[in-house]
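Dropping the structure in here first, questions after.
Note that one protein chain is taken out, while the other chains of the complex remain in position.
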Amino acid sequence: MAIYSDTVMEHFTNPRNVGEIENADGVGEVGNPVCGDMMTFYIKVDDGRLSDVKFKTFGCGAAIAVSSMVSEMAKGKTIEEALKISRNDVAEELGGLPTQKMHCSNLGADALHKAIEDYLSKKGQS
Amino acid sequence: MAIYSDTVMEHFTNPRNVGEIENADGVGEVGNPVCGDMMTFYIKVDDGRLSDVKFKTFGCGAAIAVSSMVSEMAKGKTIEEALKISRNDVAEELGGLPTQKMHCSNLGADALHKAIEDYLSKKGQS
Amino acid sequence: MRAVYLDHYAASPLPEEVQESMLPFLAGSFGNPSSLHRWGDDAKTAVEESREKVAALIGANPEEIIFTSNGTEANNLAIKGMIAGSRRKGKHIVISGIEHFSVMNPAKSLEKQGYDLVTVPADEYGVVDLDELAAALDDETALLSIMTANGEIGTIQPIREIAAIAMEKGVPFHTDAIAAAGHIPIDIAALGVQAMSIASDGMYGPKGAGALWIKKGIRLIPLLDGGVQEGGRRGGTENVAAIVGMGTAAQLARERMGERSEYLRGLRDALIVGLPDRLEHINLTGHLKQRLPWNASFVVEFIEGEGMLLFLDAQGVAVSSGSACTSRALKGSHVLAACGIPPERAQGSILFSFGPENNMEDVEYVLDVFPPIVERLRQMSPLYAKFMKERG
Partner (left out) sequence: MRAVYLDHYAASPLPEEVQESMLPFLAGSFGNPSSLHRWGDDAKTAVEESREKVAALIGANPEEIIFTSNGTEANNLAIKGMIAGSRRKGKHIVISGIEHFSVMNPAKSLEKQGYDLVTVPADEYGVVDLDELAAALDDETALLSIMTANGEIGTIQPIREIAAIAMEKGVPFHTDAIAAAGHIPIDIAALGVQAMSIASDGMYGPKGAGALWIKKGIRLIPLLDGGVQEGGRRGGTENVAAIVGMGTAAQLARERMGERSEYLRGLRDALIVGLPDRLEHINLTGHLKQRLPWNASFVVEFIEGEGMLLFLDAQGVAVSSGSACTSRALKGSHVLAACGIPPERAQGSILFSFGPENNMEDVEYVLDVFPPIVERLRQMSPLYAKFMKERG
């Protein structure tokens, strides 16, 4: 589809890291099906690094590609590094997103950060 | 032109009786160049019959065709007969006129009648 | 790869006859219908012949047809022009909740100017509620506009009954027949309406032409002021080629309507039966019987429309969706909402719209490629995961 870059289309068509992690160390959910986009991120943390990242996404092509890209970018990073991944970084890595998709579908980084926060708050409690 | 019948086009292209009659027995002028149509009819009367009819017309194709048709219809008729020629008769003889041309360009019968009135009033005076 | 075009609601290929009829007007017969010479005559004659063909399609008097540039213009002209021309004292405009944007938005514009907009609801099949409609119409009503059929969900309205109610209340009634004209028989006299919009590209004609039929005696204030084209009711040089194409399309529609709709209904029904056979949690939208012959529309649960469109496009299949993400305004379909479909389910909207060049192999191809796409998207969907977990 002409509205998307080749990278977006590639990630949409072959999304990386789709799935759930059983007994994940952190889970983050953002969005809402009423608005059209909803993402759940699952992370596994080993030695302060994201040893595994998986996601499930309900939403448009951009939302799926964003999730896939975020999961790839985050995997293997330290928690600090992963927290620095921004919406813009993701859009850039994807070779750009259509303007109207920047806000509603570009929630992947938020979902990842939420999953990390979930992990951190669980860790804090234990 | 598709807006006119063949008869109108034929009369427009080859109008009969164009001209003036020197020392005409009656002259009738109707219309006004400001409105787009103006006709002058000249008649010669012999034994109560229109022995000659001529006209000059400024105006559209319909106005010229109407003048030509009226002159042909009137020529040879008695004054009473000529006075009975109506706008509708003329339009009918021409195989119809476009609606928008019925009122402004179909003044030929009026001009003829005016020429006859002119003749009658002159005769009354003399 | 197979190319399967199933988005005739958005645009359709032109039949050979339509193309052929237009070509002379892009070449030698380029005249302006207003001109007084042979080039003008040719153009004028062509426009008037087309007007007769378009009029014949709906049983109208050619003099009562106003050509416009598309369906949207016809609807705007009807709504704004009939309201501006109305001699009724009331200031209410009544429409239904399933009208196209080109009826709804002009009505909303008038609302901003001080009119009252009353929106009559539809039932779950998209049929306008006749009791509510009757209750909405009174002396205050300046105009009623209800569409003949909705292209998104296919539902055909009981226009005759609606017209009878409007007539009883003395309310002028306009119907947007853009999705219906050329596909189901329409006879304005039998229906009892006062104005009807139709569009060329809604009936396998070219883009660039539409028409408003408005009954003699109903006052209409023009939208495009200018020259005396279209009897002074729509100024501007006529798009002769598109108008001629629309005329040909109207004629073909008259000649082939029965045959075409029987054929399309066959394809459509094969999909309507076949898809739920192969997929769980997929529901037809609109009315099962009172339905446009070319329309097969569904909501697929747990997933969103754009993903389906993209994967189908990759398989060579072109369709559309009423989901928020596929709309450029990023809003979910108000039509699905009016049928009571909750927003998260409306996100899974998908519309297969058939045309005469489709065949049963196209249906089979879709039945093959579509279910795996849905499965794949559901595998990614957190909603589906939740549902499966809850189901246990």
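Residue numbering begins at 1 within each chain, and the chains themselves are lettered A, B and C in the order written.
Convention: a contact is a pair of C-beta atoms (placed from the backbone, for glycine too) under 8 Å apart; a residue touches a chain by one contact, two chains touch by 3 or more.
Fair warning: this is a prediction, and the values are worked out from it, not measured in the lab.
Student: Touched by the hidden chain, which of the shown chains?
Tutor: A, B, C
Student: Using the document's definition of touch, tell me which of C:50, C:69 or C:295 contacts the absent chain.
Tutor: Checking the options C:50, C:69 or C:295, the one contacting the hidden chain is C:69.
Student: Determine which one of B:64, B:82, B:97 or B:115 touches the chain that has been left out.
Tutor: Once the missing chain is taken into account, the touching residue is B:64.
Student: Pick out which of C:152, C:238 or C:344 touches the chain that's been left out of the picture.
Tutor: Selected residue, touching the omitted chain: C:238.
Student: Based on the whole complex, identify which of C:167, C:318 or C:337 touches the chain you can't see.
Tutor: That would be C:318, which touches the missing chain.
Student: Which of C:53, C:100, C:345 or C:378 touches the chain that is not shown?
Tutor: C:100
Student: Can you name the residues of subunit B that touch the chain not displayed here?
Tutor: Answer for subunit B: residues 1, 9, 12-13, 15, 18, 20, 29, 33-40, 56-64, 100, 104-105 touch the chain left out.
Student: Name every residue on subunit A in touch with the hidden partner chain.
Tutor: On the side of subunit A, residues 1-3 touch the unshown chain.
Student: Which positions on subunit C touch the chain that was left off?
Tutor: Subunit C touches the chain not shown through residues 5, 7, 10-14, 19, 22, 26-28, 30-32, 34-40, 43, 68-73, 75-76, 100-102, 105-106, 108-109, 199, 201, 206-208, 221, 223-228, 232, 235-242, 306, 309-310, 312-313, 318-321, 326-329.
Criterion: only the chains that are shown with their structure count from here on.
Student: Taking each chain's centre as the mean position of its Cα atoms, how many Å separate subunit B from subunit C?
Tutor: Averaging C-alpha atoms per chain gives centres 56 Å apart.
Student: What is the distance, in whole Å, between the centres of subunit A and subunit C, each centre taken as the mean of its C-alpha atoms?
Tutor: 40
Student: Name the residues of subunit B that each touch 2 or more other chains.
Tutor: Residues of subunit B touching two or more partner chains: there are none.
Student: Listing for subunit C: what residues touch at least two other chains?
Tutor: none
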